[in-house]
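Next up is a structure, given as structure tokens.
Just one protein chain is left out here, and the rest sit where they should.
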Amino acid sequence: MVFLGRLADLAGAPALELAAPLDWAGLKAELAPALAAALDDPRNRVALNGALLADKASLQAVAGDEIALLPPVSGG
Amino acid sequence: MVFLGRLADLAGAPALELAAPLDWAGLKAELAPALAAALDDPRNRVALNGALLADKASLQAVAGDEIALLPPVSGG
Amino acid sequence: MPSRALHRDIRLLDAPFHPGALIGPFTEANPGLGGVCTFVGEVRSDPGVEALELTHYEPLTLSGMHDLADRAFQRFTLMGLLMVHRIGLMRPGEPIVCVSAAALHRRDAIDAVDFCMDHLKSAAWFWKREKRAGQWYWIEPREADHRDLARWQS
Partner (left out) sequence: MPSRALHRDIRLLDAPFHPGALIGPFTEANPGLGGVCTFVGEVRSDPGVEALELTHYEPLTLSGMHDLADRAFQRFTLMGLLMVHRIGLMRPGEPIVCVSAAALHRRDAIDAVDFCMDHLKSAAWFWKREKRAGQWYWIEPREADHRDLARWQS
């Protein structure tokens, strides 16, 4: 799982290895409370293998998948 | 007197020497009818020594003055 | 000019670049153009700012810039579009973005650059932080950037 922008600071690292498979509830259970809360924040988007999820809670990740947690962008 | 843009074609030359002094009526009397009509056309502006006249008919030119007849501009 | 290929050059660069070296070839690649509009953004010399870092998310950022170019080509009558964006660590004075649009008419060229810049500033996948007094601070989106973006919704 990769964390972008300020969420990398919150996670303490730009990436984290998690055991698959994972659904939304499983993912939140694996993360520290602050990161689980960031997952729920509607301003933060989730991408699976480079594709944004329209409905984050529908996440279904299997071994080898890359989950990305993306905070609001802050400009070029 | 100088003629800009298409008015130089109408005048047959870019410039013309006229005897001074000249007021508006005197200027029109010196010019061919087509040019006199162009003078009256409100789309054409008149400058005296590089300064646009707000009221063309107030023209008072003396020896050495440059009168310019300026048609609508057509872009850079 | 029937069915000539549209010229498109979209890049993410992780090292300093010289906009002038891009614009000459871009202009020459669009013969017959009426006008070229170019915007170059540089890292401002704000007091106390030592460096700027732009992070991107590779699977989204470049494809997002291509989507933006597609929309610019749909919305404006363009001959060519150049969109180059820095990522990584930058110092004040370094170019950070260069967008150039070539068109038959100036309105399309100017508006396309305006459109692309507004979207790059507040809808592209970049995260920016700046270093002041040895500390990094994340930059929040500016309200003015959101207002600029909203101009294109109509």
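The first chain written gets the first letter, and so on, giving A, B and C; residue counts start at 1 in each chain.
Keep this in mind: contacts are C-beta pairs under 8 Å (C-beta built on N, C-alpha and C of every residue); 3 or more make two chains touch, one makes a residue touch a chain.
Predicted, not measured: the structure shown is a model, and the values here were computed from it.
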Tell me the shown chains the invisible chain touches, ordered by label.
B, C
Identify the residue among C:41, C:64 or C:80 that touches the chain left out of the display.
C:41
Could you pull out which residues of chain C are in touch with the chain that's been left out?
20, 23-24, 27, 31-42, 44-45, 92-93, 104, 106-107, 109-110, 113-114, 117, 121, 144, 148
Which chain B residues would touch the chain omitted from the figure, given the whole complex?
2, 4-6, 8-9, 47, 49-52, 66, 68, 70-76
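In this section, only the chains that are shown with their structure count from here on.
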So, comparing C-alpha centroids, which chain is the farthest one from chain C?
B
Whole-Å separation of chain centres (CA-atom averages), chain A against chain C
27
Distance from chain B to chain A - Cα centre to Cα centre, in angstrom
75
Find the geometric centre of each of chain B and chain C from their Cα atoms only, then give the gap between the two centres in Å, rounded to an integer.
50
For chain C, residues contacting two or more additional chains:
none
Junction residues of chain B - those touching two or more other chains
none
